[in-house]
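Removed from the display is one protein chain of the complex; every other protein chain stays in position.
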Amino acid sequence: MDPLLVLAQALNGIQFGVMLFLMAAGLTLVFGIMNLINLAHGSFYMVGAYAAAATFQATSSFLLALLAGIGAGAAVGILVEIVVFRRLYPRDHLDQVLATFGLILFFNEIVRMIWGPTALYATVPHFLAGQVEILPGAPYPAYRLAIIAVGLGVAALLYALVSKTRIGMMIRAGASDRVMVSALGVNVKVLYTLVFGLGAGLAALAGLMAGPIFTVESGMGENVLILAFVVIVIGGIGSIRGAFVASLLVGFVDTMGRAFLRPLLATVMANTAADNAGPALASMLIYLLMAAVLFFRPRGLFPPRTR
Amino acid sequence: MAEPLLSVTGLCRHFGGVVATDNVSLTIAEGELHAIIGPNGAGKTTLVAQLMGELRPHRGTIRLGDRDVTTMPSYRRSRRGIARSFQITSIFPEFTARDNIALAVQAHAGHNFRFWRAARTDPALRKPACAILDSVGLGHRADVPAATLAHGEQRLLEIAIALAARPRLLLLDEPMAGMAPEDAARMVRFLSQLKGKITLLLIEHDMDAVFALADRITVMVYGSVIASGTPGQIRANAEVRKAYLGEDELA
Partner (left out) sequence: MIMRKPGVVSSRALVTLVIIAVLALVPPVAATIGEGFYVDVFTRIMIFAIAALSLDIILGYGGMVSFGHAAYLGIGAYAVGILAFYGVDNGFLQFGTAILASAVAALFIGFVSLRTSGIYFIMITLAFAQMIYFLSISLNTYGGDNGLNIDRPSDFARLVNLSNATTLYYVVFAVLMLFLFLGQRLVNSRFGMVIRGAKSNERRMAAIGFPLLRYKLTAFVIAGAMCGVAGALLANQDLFVAPAVMQWTRSGEILMMVILGGMGTLVGPILGAVAFLALETVLSDLTGHWQAIMGPILVLVVLFARDGIFGLLSRIGVERSRG
């Protein structure tokens, strides 16, 4: 196997992993603090991608597209929090699942009504369009490197926010003791809305960065949403650290599996058999990983202490 | 002295940095009513959870008769004769009072993989359930959904569910919690009838009840046992008075 190819695929795995982290971070924060499971989190990803792609097409400004994407995602998140989610916090998880399922149908259709049924094509901004030679003879798309950098940067910021700042203290307190937070005089309602907006903004950021790699289409958020679920289940629901580790793990395993499982199998079995078994196994790999983790640790790798 | 029914040795359990059970040792003889008292947070409920197998101790052993049950899951302990009631009423609110008991009867009747015959009209479950309800004085409320029973009645139902398992050792976690005085008196009468028939471990804050009912008393503070003895010995124990009974009228 070509070591440079392995390196490129490994970077792809990390790039996919940090995107999953941006999704998973919001989900796990919202669950950890508000005890809410939100299927519509993928809708914020989609909204971010659409808003950014449309803005970029209209203005050719990367910066405006970035702001529009994150802004639209966060705004939709805050709006939905105020209109629907507030009523769902005290409900059981089944109700939350169903109501947010309804929201997904709504957002997918709204996006089709605004931008039409066909996919939008987002383009890479030209200053990131080229390749970077990471090792001699090993070019790698600059855009993907940029995604890795942004993802790691956001992870660091999030870590600093949660562990070092006053808001982070409130978030951590909220995760462990709701009553205490309100006793401290913190406006829990506003805190919840802000956290929700933050999560939605991160999802939108993931979506707008994913735009040029995948297609921007209605329902694009759902596959990545379910992968983000796998991530937070593996990481331990409510744990940012767990989400980060599990994101990279899932991104890496999935990418490497798709790239190398078939050739690997071909060394031990007939080519046609490997052609069938390789992709089938690769598509199941992360779910089997999840099953294995849960079998030994039913509450994930980093279960939060308070729950 | 005969072999004790329950013997706990060196039991330890902590949550993070908080020690909930600190090297607790304790024996209960067959037929005894053994009370555990102590201020809130003394680790009494945690102890019961470990005895029932809901919580695994970090160190120490629990023996029931000649059998080590330390690592046995709850349902097995239940089959070996341990049952418990919960401090916060833990019943099946949607079920009628009778169905609450019938389910507990069913647990020990075996045959739970029966898919065809209606359980609720099965005399093998219904008859013993009615008998147990009668014994706690809830016979006339058999068809009432448990959720709509009065608080005192729910507390009795709570104990009746545990009794339906026909335990040798019944762990009672504050059976009188939140009860009106007349209900509490009814409960004390019921417990004194029960006393001697099965072995009882009683956690209770109502000191009058404890000193009236108990054969022996163990006092816990901050997860450890500070004294154990007859009601008379406990009443006279200076350390107990200082640590727990304080300025109480018992003095």
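In order of appearance the chains are A and B, and numbering begins at 1 in each one.
Methods note: a contact is a pair of C-beta atoms (placed from the backbone, for glycine too) under 8 Å apart; a residue touches a chain by one contact, two chains touch by 3 or more.
A quick note: this is a predicted structure, and the numbers were derived from the prediction, not measured.
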| item | value |
| --- | --- |
| Chain not shown, its touching partners among those shown | A, B |
| Touch with the omitted chain, as defined above, among B:Ala20, B:Leu47 or B:Ala165 | B:Ala165 |
| Per the touch definition above, residue among A:Met113, A:Ala129, A:Ala160 or A:Ala270 touching the missing chain | A:Met113 |
| Given B:Ser7, B:Thr27, B:Gln50 or B:Thr96, the one touching the chain that is not displayed | B:Thr96 |
| Selected from B:Val8, B:Ile36, B:Leu64 or B:Ala104 as touching the chain missing from the view | B:Ala104 |
| For subunit B, residues in touch with the removed chain | 52, 54, 73-75, 78-79, 83-84, 86, 90-96, 99, 102-104, 106-108, 111-120, 122, 125, 143-145, 161-162, 164-165 |
| On subunit A, residues whose C-beta touches the chain left out of the figure | 31, 37, 39, 84, 87-88, 91, 93-95, 97-99, 101-110, 112-113, 222, 226, 229-230, 232-233, 237, 275-276, 279-280, 282-284, 287-288, 290-291, 294-295, 298-300 |
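FYI, only the chains that are shown with their structure count from here on.
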| item | value |
| --- | --- |
| Centroid distance [mean C-alpha coordinates] between subunit B and subunit A, Å | 48 |
